[in-house]
Structure formats: structure tokens, C-alpha cells
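One structure below.
Here the complex is missing one protein chain, while the rest keep their positions.
Right, chain A next:
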Amino acid sequence: MHISLAAEPLFHLYGFTVTNSLLASFITSILLIIIAVLVSSKLNKKPGRFQTIVEVIFIFIIDLAESVGGKKARDFVPLVLTFFLFILLSNWLGLLPGFGSIGFNEIEEGHTTFVPLLRGATADLNTTLALALISVFAIQYYGVAKLKLGYFKRFLNFSNPINFFVGILELISDVAKVISFSFRLFGNIFAGEVLLAVITSLVPIIAPLPFFGLEIFVGLIQALVFSMLTLVFIQLATIEHGEAPGLDRPMARKEVEHGT
């Protein structure tokens, strides 16, 4: 049974280590670019089968954004959709046969170790940490772009001691966001790979099938959770402090009264 917590280095390029999951993430990016070029070059008013599938995904995310933040949340859709597509594709690519099974033996300090050529991109903490950092910096960026300097009132507020303490908590929670974003995705996908490896080594045929189904579902849910959390946090960062979404908004109260 071959389980490795860290991604294995394949080769070095001018001192830069290329690991197998970096290779997989490049493949994911190239696939996404190819799909994007293919779809956008043949855009048609009467969509074909392929264009329809892509449109369904786009509309799903756009609807999600609008249900979270109304019409203005459309500005965040490109980022959120990129997260969704990249994570979804790399989660699902990691389940394909060949990932983790095709590789070569490397002799290191007397004993041979198996190095797979490809490893799911999101099953490596480096990839998920990068995604989490992009997400958290995007949250700050959108917050500053929308509220200008008023955004920093969230962190530094001297109006009263309680608000000052809440500001410190906000600061801590932004750091914790990086940790929870990256470990949630990495933990789920890596645990899935370990689960599949264990089941396959116990019963090689038929038994892993339902678990593959489970992993396909988990891959979708994690991609959805990552993009949705990014969306919600950006939405929270772009509203004025104290202007909490809820029943104290006159619009929301009207919606409740009309039962919509």
C-alpha cells in the first residue's frame, strides 16, 4: 500500500522542484484552458450539447451568487467560478486510473521507493494553501475596493472596548480562514485517496466501486463549499460594518411579510 502525505518530487528545474501534484495541477489548468477556448470559439445562439453543459455550470454558480448577494454579487462570479471549476476538475482527475498508479521506482539510500507520476492536485497541501491564500487575499481586496479605508475599521476600532476586542477577533478569524480553507480541501481529498487505497488493498474488485461514487460526490461538494465560502466571505467583507444582513433591513422584512 502506497500512501505518502507529501507530494513526491519528480525533477528539478533550475532549483525549482516539480512535484507530481504540481504536474497534475498544470494538466488541470491546460484542460480548463482547452475547454474554455473550444467553447468560446464556437459560441452559438442555439447551444450544442457541450455548450449546454458549460452553460448549466455557469448558470448554477451565477444563481448561487445572486442568491447570496443579489445582483452586485455578479462581480465576484469570475473568481468563484474559477475556484469551482479548478477544484472540481482536479478532484475528479485525481480519481482517474493512472493517478497514483503509473510511476517509476526510485532508488534512494539503498531502498527503492515508488514515485507516482501524477497525484491529485488538491491532495497536496501546497495547492490548497495557494488556493486558500488567493481566496483570503481576494476577500481583503474586494473589501478595500468597496469600502476604501473604512474596511480597516473592521480590524481596528477604538470606539469602545468591545468593538476593539471584536476587531482583534476578526483579525484572528482571517488568519484562521487560510488554515481552515486549505486543510478542509486537503483533508477531504487526501482522506478520500487513503480510503480508496485501503479499500483497494483489502478487496481489489467491486468493493471500491461505491467508494468511488462517494469520492465523486465529495469532490463536487468540496468544490462547491470552497467557492461558496469564498463568495459568502467576500459578500460579508463588502457590506458596511453594522449593516448586517438580516431582518433589520427594511427590504428583508418586506420579503418576509410577503412570504417570498
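Criterion: contacts are C-beta pairs under 8 Å (C-beta built on N, C-alpha and C of every residue); 3 or more make two chains touch, one makes a residue touch a chain; residues count from 1.
FYI, contacts and distances are computed from a predicted model.
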Chain excluded from display, named as in UniProt, from "Glutaredoxin", "ATP synthase subunit c", "Spore germination protein B3" or "Electron transfer flavoprotein subunit alpha/FixB family protein": "ATP synthase subunit c"
Sole residue of A:V39, A:L64 or A:A121 that reaches the chain not shown, by the stated touch rule: A:L64
Contact with the hidden chain (one of A:V18, A:I216 or A:V232): A:V232
Option touching the unshown chain, where A:F58, A:W92, A:F155 or A:F183 are the choices: A:F183
Residues of chain A (touch criterion as defined above) contacting the omitted chain: 4-5, 64, 67-68, 180, 183-184, 186-188, 190-191, 221, 224-225, 228-229, 232
